[in-house]
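One chain of protein is taken out of this complex; the other chains stay put.
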Amino acid sequence: MDFEHLANALTLTNLALALFGVVAGTIIGSIPGLSATMAVAVLVPITFSMEPASALILLGAIYTGAIYGGAYSAILLNTPGTPSAIATTFDGYPMAKRGDGDLAVAIACYASVFGGLVGALALLLLAPPLSSVALAFGPVEYLWLSVFGLSLIASLSTGNVLKGLAGGAFGLLLSCVGVAEISADIRLTFGSSTMIGGIEVVGALIGLYCIPVLIDMVATPERHLKVEEGGRAVRFREGAAIAWKSRFNLLRSSIIGTVIGILPGAGGSVAGLVAYSEAKRTARPGQKFGEGEPDGVMATEAANNATVGGGFIPTLVLGIPGTPPDAVILGALLVQGVRTGPTLFEGGGSIVYTFVFGLFIATILMLPTGLLIGRYAYKTIVTIPKTILVPAVGFMTIIGTFAIRNSISDVMIMIVLGTVGWVLSRFGFAASPIVLGLILGPIAEQGFVQAWIIGDATGNLAGMFFGRPISLAIIAFTILSLVYPVIQGRRARRLIKTEAGAND
Amino acid sequence: MFYLKTAKSLVIASAVSIVAATSALAFPDKSVEYIIPFGPGGESDISARFQQPYFKDKFGQDLVVSYKPGGGGAVGWAQLNSMASDGHTIMGINLPHIVIQPAEKDVGYTTEDIHTFYMFHYTPDAIVVTADSPYKTLDDLIADAKANPGAVTMAGSGKATANHLAQIRFDKLAGIKTTYVPFKGTGASTTATLGNQVKAQWGYTTVGAAQGDAVRMLAVAMEERHPLFPDVPTFKELGYEMVGGAYRGMAVPKDTPAETVQRLSDMFGEINADEAFRKQMLDGGFALLDVGIDGMDAFMAARKAEYIEAATDAGLLN
Partner (left out) sequence: MTDTSSKSAPKDIGTLLIASLFIGLGLVTLQDVSTYSDTDSVVFPTTVAYALIGCSAMVILASWLRPNPDNGFGGGDWWRRILLVASMIAGCLVMPLAGFLPATAIAFAGGLIAARHEGWDLKSAFVFALSGIFIMAAFYALFRYPLGVPLP
């Protein structure tokens, strides 16, 4: 790893590609329905005529930009632009609602850049050893990881855990619709051939998060987001101060993101959720997660951008894509004639190292471009009159959902599910548990079925489910995150009791 | 009045025929959309990406790859015949999928609905183990499976798929009982194999090509050894009558004019004949196949009979 590779990455072409990639990615990612996977897939043909390293830099820059861009719509419209940004909505949208949208966009940018750098650093320095993490995770580990993710329902649905659990079960059922991934049965379609493809996760996300916002927006004449009166100083510095204060949160979330990014079966959405859950568990007294807590936005955004570097680790070392966009990039590399594997790092490492430095540069470029585009996006959403905002966003949900797999029925499902979600949310059944169920359902089911088959074949079912060290660690974390809020709540109540006398 | 009408329709008819004639000559006169009914990154996507630059080179128009995943490909195939039938829309098709899916359940299309015009490659079935696996040869695996029936776990992609049918068929041929563990896609099943979650994998030669020294293939289901793996025996050499894998090709909506279909078949035949393309495919572990529109009916009939028999044996069809 010498400076020659850095110099290679710093050519004018590569810099221009990185800049273009980050800007294009950020914009694409901010449009609900246009995911990082699609952004990368669209650009693959263009890269055929490029040098492999330049092609990788362009694709990596788009990918990292798109993951960040997802934060805009999550914060300003309560709609995750990509699944990775689901947990960004939990605190980002409440922040925007109370008039702190610009601040949320700024801290999301800082966190994304930080997370991206940590992920890229891991890719640069630790790729071959870390790739073994991908292989250490078997079916059972994925099962318990998804259970851990589901345990977030309990802490997310403050107030009514039962309704949260019912919503989660509803989401898990929705995830079963269509042809089962690993068995060949067609489930819960009730004879309708339009349902065979199942419920598309991104479409469902758009519906469940965005349609309720639109329905609420039209019902009353109030403004969409609260705006502070008078011109306000740029809040980049305030954001930086907040980010500095939460540096441990940023670091922890970035590490979580990197590790989960390495797992081929998980991805950015799970990384964001786990990091959010951990940030919430270790919250300082007085932090109110779910009501506009900056740490919630930062945890998610740091983690999901760290999955970019993390995901490249198994992709480049093992030839196993860590995340769906990596799968596309891997395909593009094959066409380029680049063989992935440990030798890529040892022998002809120049492509890899040039690419990793390119990824660094792209991530750093995200700081100015991200803040700039973010500011513009915020201003647009805040100043645009509601009359045009509602139909424009509605139009975007339709075209975005259609684009995912070119299907009108997906759009229909999106609208119906969104309307149902709005009714449900009005009676205390929040959208997030349903979404968690929908996303984690397939991971849980596949892990369970595979673990059961393997355990049954080797005659050791109990050992399969409860006898593997990583599984046990995840189970311990799950129990901890379930029990901890109860203890915390009791402690807080005791605190309030003792303070109550003084305040009255 | 009558006269005018006839003249009008005559003019229209001749205009249409002129358009038809010129379009047949100039085909393709715009970019051709190539729909992959799966998500990006799989074998279907990668092989389509291999074709993409050659198409542009030879015929001057873009081959635009797009994805329509869902239902293991069923969503795309069910909609194929309602798409524009001017030859500028084609869709990737896979065997055994388009035979097994409609045979099992109502998935919105039948095998006969799919108008396939070219089959361009297949990924031969192969048994893959990790480099440090105790199975050095196919016989090691068979011996272990005979000693411990059902305890040999083998990963594969999905159920009622090429991998699954291969496992069923081989178990029958070798007189053994192994346990098939379905994963979501070849990538996931390869990961499980590398991580020693299972003892072996029913994969393809492409897995061997991608993983290099990390894995060892015990046998491949080809007529002759794959040029990339001269040391890996075929099942046939070892006495098991197994040749096959997952076959891939392209189909058009059924109303596409015959001459356009013929032209498409010729065009993809030309790409398949390109030496550079063949080399790229072989280096990726694929095996080439050249079945144009003329030989398609016979090819499909033979495959269909084979798959239906294997699936019926396995109790997958009721």
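Think of it as A and B in the order they're written, each chain with its own count starting at 1.
Criterion: contacts are C-beta pairs under 8 Å (C-beta built on N, C-alpha and C of every residue); 3 or more make two chains touch, one makes a residue touch a chain.
This structure is a prediction, so every number in the text was calculated from the model and none was measured.
Novice: Given the contact rule set out at the top, which of the displayed chains would the hidden chain touch in the full complex?
Specialist: Displayed chains contacted by the hidden chain, ordered by label: A, B.
Novice: With the missing chain put back, one of A:G99, A:G341 or A:G394 would touch it. Which one?
Specialist: Result: among the candidates, A:G394 touches the missing chain.
Novice: Quick one: which of A:K163, A:R339 or A:R375 touches the chain that's been left out?
Specialist: Among A:K163, A:R339 or A:R375, only A:K163 touches the chain that is not shown.
Novice: Have a look at A:A36, A:A96, A:C109 or A:A184 and name the one touching the chain we're not showing.
Specialist: From the options A:A36, A:A96, A:C109 or A:A184, the contact with the absent chain belongs to A:A184.
Novice: Given the contact definition stated above, which residue among A:K97, A:R281, A:R339 or A:K386 touches the chain not shown here?
Specialist: Answering carefully, the residue with contact to the hidden chain is A:K386.
Novice: Which residues does chain B use to touch the chain missing from this display?
Specialist: That gives, for chain B, the contact residues 33, 64, 66, 159, 182, 316, 318.
Novice: For chain A, enumerate the residues touching the unshown chain of the complex.
Specialist: Chain A touches the chain not shown through residues 34, 38, 42, 160, 162-163, 165-166, 169-170, 172-173, 176, 180, 182-185, 187-188, 190, 211, 214-221, 386-392, 394-396, 398-399, 402-403, 406, 408, 411-412, 415-416, 419-420, 423-424, 426-429, 441, 444-445, 448-449, 452-453.
Operating definition for what follows: only the chains that are shown with their structure count from here on.
Novice: Roughly how far is chain A from chain B, centre to centre by C-alpha average, rounded to an integer in Å?
Specialist: Here chain A and chain B have centroids separated by 33 Å.
Novice: If you look only at chain A, which of its residues touch chain B in the complex?
Specialist: Against chain B, the touching part of chain A is residues 37, 41, 44-45, 48, 134-139, 178-179, 181-186, 191, 193, 196-198, 200, 264-265, 314, 318-321, 324, 326-328, 330-332, 334-335, 337, 339-341, 343, 405-407, 442, 446, 449-450, 453-454, 456-459.
Novice: Under the definition above, what is the set of chain B residues touching chain A in their complex?
Specialist: 35, 39-42, 45-46, 49-50, 52-53, 62, 64-72, 74-75, 78, 100-101, 104-108, 150-153, 158-160, 179-184, 187-188, 190-192, 194-198, 210-214, 280, 283-284, 316
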